[in-house]
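Of the protein chains in this complex, one is absent; all others appear in place.
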Amino acid sequence: MGVKLLLEKAHVEGIRTFAVYRKEGGYKSVEKAIKQMGPEAIVEEVKKSGLRGRGGAGFPAGMKWSFIAKPEGVPRHLVCNADESEPGTFKDRYLMENIPHLLIEGLIISSFALGSNDTYIYIRGEYAWIVDILETAIEEAKANGYLGKNILGSGFDCNIHVQRGAGAYICGEETALIESLEGKRGNPRIKPPFPAIQGLWQRPTVVNNVETLAAVVPIINMGGDEYAKIGVGRSTGTKLISACGNIQKPGVYEIDMTISVEEFIYSDEYCGGIANGKRLKACIPGGSSVPILPANLLLKTAKGETRYMNYESLSDGGFATGSMMGSGGFIVLDEDQCIVKNTYTLARFYRHESCGQCSPCREGTGWMEKILNKIEIGKGRKSDIDLLWDIQRKIEGNTICPLGDAAAWPVAAAIRHFRDEFEWHVLNPDQAQKRNFGLAHYAEPIYVPAS
Amino acid sequence: MSQFSETQMTEFKRLVSRYPEGKQKSALLPVLHLAQNSFGGWLSQETLDYVAELLNITPIEVYEVATFYSMYNLKPVGQYLFEVCQTGPCMISGSDNIIQYIQEKLGIKPGETTKDGLFTLKTVECLGACGYAPMMQMGKTYREHLTKDKVDAIILECRSNAAANN
Partner (left out) sequence: MSEQPLFKVTIDNITIEVPAGTTILNAARKIGGEIAPPAMCYYSKLEGSGGKCRTCLVEVSKGSEKDPRPMPKLVASCRTTVMDGMEVKNITSEKVVDARNGIVEFLLLNHPLDCPVCDQAGECHLQDLSYNHGKAGTRYEFQRRTFKKHDLGEHIQLHMTRCILCYRCVFTADQLTQKREHGVLDRGDHAEIATFIEKNLDNEFIGNVIDVCPVGALTDKTFRFKNRVWFLKPMNAHRNCPTCSGKVTLWNRGDEVYRVTARKDQWGEVEEWICNTCRFDTKNASEWVIEGPREIDRHSVISQGHYAGNIGTNKPTETFAAVNDGRQPQLLMDIHSVSDVNKPGNTLNKLNGPAHSNNFNNNHD
């Protein structure tokens, strides 16, 4: 049983209400932060904790906080990114639905640390019922003196507002989110200037993921050094993983980043193995945009070492033989799944979600989708596979925001590791309509030459 | 032309009050949600102009936003809007079959509305319920772990609700 810092109390009866949450030790960290520490000390603790952004990029949160500009007389803002839209990811939803006060508590401390008097939660529009849950929690916190004017007699005022998006994956990108929060189209801004200098309404702004902000609570409670002891290397603390696909027990799990991928998939504490007695074929370990890995490379690195569920181990081998922790959206594919079709639906997703602002993404995502569809329905050619490779290569790194990369990587990884399946689709168009390529050699042990 | 009722106006004012003076445009997304809910589940051009006037911004600013986000319906939709997810994780859990089944059951294709105006079927991209796939959104709620039986039950539920309200 690993350490649980975020979801430990998530299933206590009535934890959604302030009374129960408080009884279970909630809002202790606010008192500690405001009465005993100060803004600088909080930032220092978060830095010491080694907490990395949980939205996908994994940027150290404390460092992000320390970048915020503090010009005289200009208000600053904290924005909570709850626009969880990466396919495979539903961890923030789980946290907000089950234990909303944890997020509110984290937001209060973080707002205090950053000097944000008006903090916004930007939540994806489809999570409409969670808006009510959060607003109720905010009202309760306010009624009990943890929000509003002069919190705990400190002279610090803070209000939290919940803003609903309206269906746009791109608004998970922080500058697109800010644009959307300003009532505009979700077109990412061209950086610099970075939000820490000019963000919401041109004011210094920090945008953090839900899980990141919730993690501030245990960091303040236990101290940054203690928090940093959990986990391994630069992967400190706990991480929420949302597991889905062909597994026995899909759901959200809190892990302490010392367990192996194999244990995560097969142990009964987590995914409980592959559903229906099938075998593991492939997995996208960190949300749809990170590289897909065949079973053998997922469980072991190219060097033949055990792969663990943490930032470093999952990216071991770079994109050639590794992947990324990303947002923690863990998508498992069994032997019956078709990689071409899966890649096609992801390409369709990115085409649908491209904002259309810059040309490589606007044109390239649609092109990739069309070619993948052509291969999927049995009308592809072998040269189409090379063409796909060339298109993704020309999108990657050349766009305004990371959506271009996010669209390019799944296609690149699918071709890199499953080229034989693409070729089989092309060479056996009739067969490909009736059955899937299957497991081939993807689950065989990897050959590691002695060095 | 329809206008916000008194309670809707109160909600409108609450939404605008969350932003600094002069930044009322920030309320545009929530206000459009409010308008869509208030005026029959979709946004007509009159509604968009009305929102522009309320927020004191130009109509084109509202049109640009309303057409960007996928949740705003710019055409009338049925009383019950089935938005079925079809992205990767749902696909590998069998969303294609569910979409196919709803099509057969209701006799409409994605993007169409039944003749009685009750149902609209839409295919959408990832809604963040990948662990509970296949799923669809209906109004404010998610319907998850869909099976053919569940789809039957949902359709029946909608029909009887509609009958009860008439």
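Going by the order they are written in, the chains are A and B; count residues from 1 in each one.
As a working rule, contacts are C-beta pairs under 8 Å (C-beta built on N, C-alpha and C of every residue); 3 or more make two chains touch, one makes a residue touch a chain.
Because the structure is predicted, anything quoted here is derived from the model rather than measured.
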Residue among A:Arg185, A:Arg307 or A:His425 that touches the chain left out of view: A:Arg185
Contact residue for the chain not shown (choose from A:Asn246, A:Ser327, A:Thr365 or A:Asn436): A:Thr365
Of B:Ser17, B:Thr67 or B:Thr141, the one touching the omitted chain in the full complex: B:Thr67
Where the unshown chain meets subunit B, residue by residue: 45, 48, 58-61, 63-64, 67-68
For subunit A, residues in touch with the removed chain: 168, 185, 190, 351-360, 362-367, 370, 387, 393-395, 397-400
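Please note the rule applied: only the chains that are shown with their structure count from here on.
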Approximate Å spacing (C-alpha centroids) for the pair subunit A, subunit B: 25
Touch list for subunit A against partner subunit B, complex: 75, 84-90, 93, 118, 120, 124-129, 159, 161, 163-169, 180-186, 201, 242-246, 250-252, 284, 288, 329, 331, 333, 337, 341-342, 345-346, 348-349, 352-353, 355
Residue ranges of subunit B in contact with subunit A within the complex: 18, 20, 23, 25-30, 32-33, 55, 57, 61, 64-65, 68-72, 86-89, 91-93, 124-133, 137, 140-142
